[in-house]
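Working notes for the structure below.
Of the protein chains in this complex, all but one are displayed in their positions.
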Amino acid sequence: MSPLKATIRFIVNGERHTVAVEPIKRLLDVLREDLHLTGTKEGCGEGECGSCSVRMNGELVNSCLVPVLQAEGAEIQTVEGLASSGALHPLQQAFLACGGAQCGICTPGMLMAATQLLSLNPNPSQREIREGLAGNLCRCTGFTRIIESVIAAAAPPAGPARQASHAR
Amino acid sequence: MRGNPAAHEMIAPPTLSAVLELMASQPGQWTPIAGGTELMVAHAAGRLAAGRLVSLWGLSELRFIQSTPDTISIGAGTTFRDLRADRGIASSLPLVARASSWIGSIANQSRATIGGNLVNGSPAADSSPALLVYDAEVELISTRGSRRIPYAEFHTGYKLSVLEPDELLFAVHMPLRFQAHRQYLRKVGTRRAMAISKVALGATAMVVDGSITELRLAAASLAAFPTRLFGTEAALLGKRIAPRAIESAREALVAEARPIDDIRSTAEYRKRVGANLLEEFLLSLCSGETTE
Partner (left out) sequence: MRTGEKTRIVGAAVPRKEGVDKLLGRARYVDDITRDGMIYGATVRSTIPRGLIRSVTYDRRIDWSEFTIVTAADIPGKNHIQMIFADQPCLADGVVNHSDEAIVLLAHPSKHKLREAVSGVKIEYEPLPGVFTIEQSERQQIIVWGADNLIKSFLLEKGDVDSAWSGAAHIIEGEYRTGAQEHLYIENNGMIAEWSQTHGITVWGSLQCPYYVHKSLLAVLDLPGEKVRVIQTETGGAFGGKEDYPSTLAAHAALLAIKSRQPVKMVYDRMEDMAATTKRHPSRIRHRTALDQHGRLLAMAIDIATDAGAYATLSSTVLSRATLHASGPYACPNVRIRSHAWATNTVPYGAFRGFGAPQAIFAVERHMDEIAAALSLDPVQLRRINFLHKGDTTATEQLMREPIILDHLLDRALSESGYYGRREQFARENRLSPVKRGMGIAAFYHGSGFTGSGERTLNSVAGLDVTREGKVRVLVASTEFGQGTNTILTQIAAETIGIDYDDVLMAPPDTSMVPNSGPTVASRTSMVVGRLIERAGAQLVARLRQDTELGETFTRQEFFSACERYRAAHGEVVSLCRYQAPPEVFWDDERYRGEAYPAFAWSIQIAQVAVDLVTYAAEVEQFWTVQEVGRVLNPVLAGGQIEGGVAQGIGYALYEKVILENGHMANNQMTNYIMPSAEDVPPIHVFFEEIPFSHGAFGAKGIGELPHDGPAPAILNAIRDATGVGFHAIPLLPEDLFALLAAPEPVAEAAAR
């Protein structure tokens, strides 16, 4: 049997795309295979690890659980859409300075979750950061420096003293 | 990824009535899918039996929170993020707001719907204990009309409900009569976040001069589906809250509970912790505190 393919139109990182794929195909697979945006990763396929996290219509979602039919007309942001014209996003800069990425596989999803968090709560407490990132599992860092990175990115520009403190 | 996308049809009719027409014309043929946080997990595990799916995502007729002076009505397509963000829910139905924060992660909360949570029918469903102690009614809808039943009568067995093959869960209605009640809701999971419930207890109670005049108790994972603990309620109604009453209430809960051993926990643990949660709630009534 061969069910209909669906034509889905959506915007990813500001660019319009049209794909003709099975409607239940996972948004994760459409991003990686059809759009060749391999920054978003699969870690579990069950919505537990968050490495597939993207932002869809201003919400954080696990793209491994989104059938692409439901992304019709959506505006989607992936990790590839964070940096702009060659400049790292402040979160990316902070992760680099503070050691928020080790093996890097959780990092794209983690950056999406952190971006979402900061868009709603520009100055989160440590507890709020832990909650905001609780859906993103990192096996390398123990989360400590990820949280420091988010705090550093959230801090107002006059933060050289804070930067120095990360060098321990 | 063990599922095969080519083995499944999925369509997204633009209106609720179009969905209901479809389900009436081909009853039992189309499986509704809302946020997909259950069905897509099954798909990835190669266990999604449903060959034809009808998407409810984006149907604004299902995604609403409406308040009147007496009632709050929540559309089945409302996400847990919507519930957490709603001020009316936070002030009038705080246990619903708390339960909503338990669902998976932030990413799962933005997709998981209250309708999906109830219809999936897991005994561990996060929203159920709160709904049960708030006397929730569920409204079921089809081309034949709509009907309302107490949520406590919705589940009939393990992952079984009274939903007919042509029916959808449309809304959950709760009366706003618990503002002055003492309230309690606690979940025990495998970790602080993203945890399936091992056991959860919800309670609303009215205490007058140290005696319980009204009581609703509900639990997750102490039976084949989320359930009111009528036997335990009966053991406490009209009683003064004192050590002996607490002790016999514990015994009643342990006797009434029918938990199982599964991959997450044991029946003995669930019974004991259920009784501990009950005691924690009852002690909070004495001290006049609201508890976690």
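A and B are the chain letters, set down in written order, and residue numbers restart from 1 in every chain.
The definition used in the following text is that a residue touches a chain if its C-beta (ideal position, glycine included) is under 8 Å from a C-beta of that chain, and two chains touch if they have at least 3 such contacts.
All of these numbers come straight from a predicted model, not from anything done at the bench.
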Inquiry  = One chain isn't shown here. Among B:T31, B:N120, B:S211 or B:N276, which residue touches it?
reply    = B:N276
Inquiry  = For a quick check of understanding: of A:I76, A:A134 or A:A154, which residue touches the chain that isn't displayed?
reply    = A:A134
Query = So which bits of chain A touch the chain we can't see?
reply = 32, 37-46, 48-49, 51, 78-80, 82-83, 88, 92, 95-99, 101-108, 111, 126, 129-131, 133-147, 166-168
Query = Footprint of the hidden chain on chain B, which residues?
reply = 1-2, 4-7, 44-46, 188, 190-196, 198, 247-248, 250-251, 254-255, 263-266, 268-269, 271-273, 275-277, 279-280
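Quick note on the criterion: only the chains that are shown with their structure count from here on.
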Message = Distance between chain A and chain B based on Cα centroids, please, to the nearest Å.
response = 30
Ask   = Along chain B, where are the residues that touch chain A in the complex?
value = 1, 3, 5-12, 33, 35-37, 40-41, 43-45, 53, 55, 57-58, 81, 104-108, 110-111, 192-194
Inquiry  = Per the contact definition, I'd like the list of chain A residues that touch chain B in the complex.
reply    = 1-4, 6, 21-26, 29, 42, 45-48, 50, 53, 59-62, 64-67, 69-70, 72, 113, 116-117, 131-132, 134-136
